[in-house]
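Yeah, one chain of the complex is gone here, protein chain that is, but the others are all in their spots.
For clarity, chains are labelled A and B in written order, and residue numbers in each chain start from 1.
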Amino acid sequence: MTGLASASSLFLLAAGLSLIFGALGIVNFAHGSFYMLGAYLLFWMTRGDAGSFWHYLLLAVAASVVIGAVVERIFLRPVLRRPEHFQILLTYALLLIIADVCRIAFGSDYKSISMPPGFSGPVFVLGTAFPAYYAGLVGLAASAAILLWLLLHRTRYGLLVRAVTQDREMLEALGVNVPALFTVVFAVGIGLAGFGGAVSLPLQSTSTDVAVDAVISAFIVVVVGGLGSIWGALLGAFLIGEVQAFGALVLPEFSIVFVYLLMALVLLFRPWGLLGRAPAVRT
Amino acid sequence: MKQLPTFVFVVLLVLPWLLPAYAVQVAIQALVLAGFAMSFNFLFQNTGLLSFGHAAFFGAGAYTAALLMSKAGWGYLAALPVALAASALVALVIGFLSVRLTKIYFTMLTLAFAQMLWAVAHRWYNFTGGDNGITGVRPAGILGTAHGLYYLSLACLVAVSLVLSLVSRSPAGYTLRAVRDNPARVAAIGVSSFEYVLAAFVLSGMLSGLSGFLQLAWQRSAFPDLLFWTTSAQVIIASILGGSGRFYGPVVGAAVLVSAQAVVQSHTQYWPLALGLVLLALVLFFPAGVAGLFSRAERRREEESERAAA
Partner (left out) sequence: MNRTAKATTASLALLALAAGVSLAQQPPIKIGVINVLSGSFAAYGKTGKQGAQLAADEINAAGGLLGRKVEIIQVDDQAKPDIGVQEAKRLILNEKVNFLLGVDSSSVALALASLTNEYKIPLVVTHAATPALTEQCNPYVFRTSNNARMDAFAAADLAAKLPYKRWANIGPDYEFGHASWNDFIARLKEKRPDVVVTGEQWPKGGESNYTPYITALIQGQPEAVFSALWAGDLVTFVRQANAFGFFKQIKLFEDPVGAALETIGPLGKEAPLGELFSTRYWFLYPDSKTNKAFVEAYYKRWNEYPSYNAEEHYAGMQMLAQAIRQAKSLDAEAIKKAFEAGGGMTYEAPEGKKWMRPADHQVFENLVWGYTAASDQYPFVILKDIQVIPAKDTIYPTKCGK
């Protein structure tokens, strides 16, 4: 049950990363810092008062989307056709810059916020106490997953996004404005990350270290679930959440090794992830 | 400017006598990272594989020597062959499992393995000291002094350069680059690319262990940080900053990175911001790295002199 709650915040974090990799082919190292930025933005807007939580949540997400679009247009577009190591360096640079900018703007102490009113106590599921906010989080993540799926599989834009994952050149030949499409997808991915960060603010104290931890967790989830697959992100988040819970109960000293072991095993036997698609023709 | 490497070498030889004490310490750090970056870049340039787990070999070299010196009373140089053997062994195991993958999957797997090694070092308190590390390790005699360690690091860098240069220019080197550029063709002529790439991986790992061995002497201690992914990131940055397409690019990158870090850190705590901005500029405007800047200037000068002669 608590595995679901852990999985929910991991999913929100990782879904964006997976989406970005699937469509743009970029491994976004900066993803963790956008997650952190979402949390900081929400904190700044609400000034630490949980009463205005829901009003500002949407605003914080919108801000993340806009920032994502701007970043893609200015920094990412020039390097999209370059070799991968430049993209990795670029996103790593963005990770460093955003984290330090937050440090300068907000200081280094822990920022957090109380649970929004109405969600501070436990609800009872099957007889055990379960924090209401966690239940809310699971609900939010599930809604996000369904919304994403609908967008990708039931709209024309979603069709374009799925197409560009498979064959970018063909889409360009068909006259689709692929660069604009990329900007939109990236912005949505960043919006998801910002959303994940913002809703996690009542649960954890944010600081500039969060960015680095978050991006590693996101990588693990996405590798396990499958780069480019939303359901993969969900499955990956769920698996990692369960492995962590299992590890905490069974072998607390080495639970962190289990997670990396799972990552390694998936890479060894099914490198494209459990729900990823084997790459088409690659030399 | 073919004489450039020799000229630089001569400068490096006399540098400790010209620099103040702290600058010599920074120079040693630069030499250590330079050797590490060259070892990393050998693999990256010749096989196209971007490893995010080279910290595993760097740390293996450092920890092996640290353990032998502190728990078994070995001397520093005596521990060197064992340190090299240990990092080569770690590279063999990780490489055997990783080299069959390509591109991002290879990168992720090397990251996973290095993190596993870090996690073990971090928690195996009774053996590795956990996050208390192994401290108070100092080479006896002249190698325990700043000048002694400087010349040892310089000698190691020269040795690593010679070895890598020889291998790069050998038939094996050509085979590697053939595998990088057209693996199907290589397979078609019956050459087992796996063995070649694995051998390159092990060589790269072993020489990275040499750098870790030197780092231990400089730091006088070994901590799990040496195995953490940020160490792997640093060597990637040094290589690409200097220009991974040029043989000595990583050396230039390491020197620039270490000096810049030492200077910036003494004035502000926002080094990550500074580094991020530099990397941004690098990727967007100077993809050939710092070494690329020199060769562009060189080419321009040649063009001008040709035009003048014409």
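What to note about this one:
By our rule, contacts are C-beta pairs under 8 Å (C-beta built on N, C-alpha and C of every residue); 3 or more make two chains touch, one makes a residue touch a chain.
Being a predicted model, the structure only gives us computed values, none of them experimental.
Considering the whole complex, the residue from A:Ser64, A:Ser229 or A:Gln244 that touches the absent chain is A:Gln244.
Interface note: of A:His85, A:Arg103, A:Arg162 or A:Arg270, the residue touching the hidden chain in the full complex is A:Arg103. Residue A:Met115 is the one among A:Ala23, A:Ala60, A:Leu76 or A:Met115 that touches the chain missing from this view. Within the complete assembly, residues 1-3, 5-6, 9, 103, 108-112, 114-115, 120-122, 129-134, 200, 202-205, 207-210, 213-214, 244-245, 247-249, 252-253, 255-256 of subunit A touch the chain that is not shown. In the full complex, subunit B makes contact with the omitted chain through residues 20-22, 25-26, 29, 122-123, 125, 130-133, 135-138, 215, 218-221, 223, 225-226, 262, 265-266, 269.
Definition applied: only the chains that are shown with their structure count from here on.
The distance from the centre of subunit A to the centre of subunit B, with each centre set as the mean of the Cα atoms, comes to 32 Å. Taken in their complex, subunit A has these residues touching subunit B: 27, 75, 78-79, 82, 84-86, 88-90, 92-97, 99-101, 103-104, 216, 219-220, 223, 227, 253-254, 256-257, 260-261, 263-264, 267-268, 271-272, 282-283.
Within the complex formed with subunit A, the subunit B residues making contact are 44, 50, 97, 101-105, 108-109, 111-113, 115-116, 119-120, 123, 182-184, 229, 233, 236-237, 240, 244, 270, 272-273, 275-280, 282-284, 287.
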